[in-house]
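Here the complex is missing a single protein chain, while all its other protein chains stay put.
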């Protein structure tokens, strides 16, 4: 790669968006063939939101996400092998096969959970921010949640707590226009989720969620505020998910209107590629990244496939710090 | 009484405020002597908030309140005898002795609960408003909650639901400057609770909670909007409680600052009495009301004292619609 | 009479009751799009006012069902997956279960709160809860947990007509099971009455929800070994038909409680405690629980599946109880 300095991070944003896109395309394909059990919620279309936000964070900052969990850890820099292995329920998975698609959380990258209970991440993020503050560290905690999640009491309580205590937290509402099948306007009162900020006396920011640089800038400002002890910010990324709520469900939950094509026309990766090319990055370099990422994904899948399933005893580990005893009759038939 | 027309309702406001004040003074006194069991949270200082709000309602409108429950039912027009009997735990109590001081709810007056779990009334009020709407009735549902309660997820969820569905609900936050011992600013982010309204796309109104007419006007406007199908309003009454969080606790939970005397100087009943006198109501007429109310309170107390305690079997009634069976060994020692 | 699935039984029950009584309405997340197939065609039949998609705020809309019930409506709430009852625990326990009591009978809360037990399908611990025993410890609620389509239809219709709040736990392992369903619009199974699903003489196996079907399969196999199993299905967990359970155990002298929930403080524990308290003198062997052990449920199917009650575990327990094999050391 021949581009240096600031361009490096631009390239990195592009690479991470590509990673998410390609990782998920592969996951969706093998899920359709039954290789991945459980539900699969894809992030395609929303890559700029996750990557822009995470690129504004340091490695040692914290991040909490949700059920749509493939994007956030990759955006924060997680390695693909343990993520893919997790999707396949393997012992080498990032959660040792116990979390699966909705819970791809890599604590090594500062992730403190991709929690599939809608809205439940907000108090956790507030708490991580509190922990950082009490330890005198200048780390921040960022929480991703959906437009639908904004209706949950947990999100309100988390934001109020962070605001009252001026915690170094950033709340990023990824408004992808739907909660499951329900259009945002049918479930979320008020014009913008970001409008809620004023009620907590904190800044509320709306940003184009298809523009990775814009997202990064908005989050960076919030991060700076947070590190300076000025408290939390609520940022709403206006974005769109291409797939259905969960993929491969056999029928469409959310019939799309004509805006679907408009959104496809504002694909965050295509847009960013164009911007990079306009800034002088060569198409060949970008193609090389695409290809390298394809290699990473293929490698992750081979790794995952070759990995073993967890031993039965693993089911009794990590309930507590101590391993649980295994009942004889259960063990006898495992 | 010689005053007619609009003055009648002014007099009624005065009377209801007096009823609350005198009812509570008596309750506090006998609680100190051990005649009332459990905790007692007085409403003194906040009478204009409850009475102003309830006077803007029709008899068949709904109302939901909280643990500070002496004021709301009296404001809505409830009879004093069953309320006082309830405080004493008697079978003639409005809740047959099963609710006590925190739960003085008179369903005959449209009250659907004075619930002592902070914040828990908001979803109930939204639901009552939904019920009225589905039945094609033009009733509204009003919810009283405290500044402290505004931090609860339930309040957020109730308001969001009411706003999205444009339900005929009115949310009245009685901001008395404290939640238990905690000053509002230490627990509630944002300058005013009413500022939360904008986030739901509904009107947010701040009103002087010591001015019963101002409260009534603000609530009436919200009621009109609600009946017209325009959805909910959030109203914040800026008020003050004279007593400690709960009275007769043996020590002061909340040390007051110099503002305490300022607030005492803006007593809602004194202010209103002056306004009525200025409008031509004679002091003698108002004295007569005070005296009549004292008679009502004394009568309620005699009634309560003369009433019987509930039978033991009553403990097993109203868990379900059907009476529960009573275990033999429990009955044997009752 | 026509054969239909457990899921369709839910649909039929809801449809018939909504047709019968216009105070009945439905709300829940994404019920218009009808994720699991229990509200197919409902918007067209009943309109958007009576079939309401809610914001994702379980405490809010479940509490609102309580408020609507208090003013004369009869809501059916679809909370989809039982794990999503936790965010609503306060409105369920503090308001819905207690309002009638704390206000001395002034309130009445006829409402049905449905949710499915979504386990065994690799959706990991946060989606796989089977929390009915928590609610059994809370007075003021009725609870149904049907094991087949017939019971599902009859009990759900009974629940909608009941004047108390009723929680309906619908076992997703039963979703595709079929029964003949009566078309009689007044076909109702009264809440609180259990059912003998199979008669037998050696051991009473009391099953909870999907546990009943595992018990029935085990009974088949044991019959071939000459062990006669009586399968008891309480169907309603609150009120629990203790008499039926005791009657069966007094006959057989042995009992196994099969419950897909975690063992500790489970419905199985309650049934066992009831038996030893009230049928002790009839007992010829320990009362055994076959439940999910007290671990969380993992995503990986490989290690998830063996955790649930299985035919094999029931068969083993039965053999031990009749003395066909040596008992496990306690």
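Letters A, B and C name the chains as they come in the text, with residue numbers starting at 1 for each one.
Following the convention adopted for this analysis, contacts are C-beta pairs under 8 Å (C-beta built on N, C-alpha and C of every residue); 3 or more make two chains touch, one makes a residue touch a chain.
The structure displayed is predicted, hence computed values, not measured ones.
For the omitted chain, the shown partners it touches in the full complex are A, B, C. Within the whole complex, the absent chain has one touching residue among C:74, C:296 or C:313, and that is C:296.
Between the chain not shown and the residues A:46, A:128, A:297 or A:330, the one that touches is A:128.
Considering B:46, B:78 or B:95, the position touching the chain not shown turns out to be B:95 (whole complex). Listed for chain A, the residues touching the missing chain in the whole complex are 62, 64, 93-99, 103, 105-107, 112-113, 115, 117, 120, 122-132, 134-135, 141, 153-154, 156-158, 160-161, 164-165, 317-322, 324. Counting the whole complex, the residues of chain C in touch with the unshown chain are 59, 83, 86-87, 89-90, 92-94, 97-98, 101-102, 124-126, 129, 131, 133-134, 136-140, 238, 240, 246, 261-262, 264-270, 272-273, 275-281, 283, 285-289, 294-296, 298-299, 330.
Mapped onto chain B, the footprint of the missing chain covers residues 37-39, 86, 89-90, 93, 95, 97-103, 115-120, 148-149, 151-154, 179-182, 186-188, 253-254, 309-312, 314-316, 319, 324, 326-330, 332-334.
Heads up, the rule we're going with is that only the chains that are shown with their structure count from here on.
Central chain by Cα centroid: C, whose mean Cα position is closest to the mean of all protein Cα atoms. If each chain is reduced to the centroid of its CA atoms, chain A and chain C end up 36 Å from each other.
Computed from the mean C-alpha positions, the centre of chain A lies at a distance of 45 Å from the centre of chain B.
Remark: chain B and chain C have CA centroids separated by 40 Å (rounded to whole angstrom). Taken residue by residue, chain C touches two or more other chains at 54-55, 57, 59-60, 87, whereas all remaining positions touch fewer. Among all residues of chain B, those that touch two or more other chains are 153-154, 156-157, 160-161, 164.
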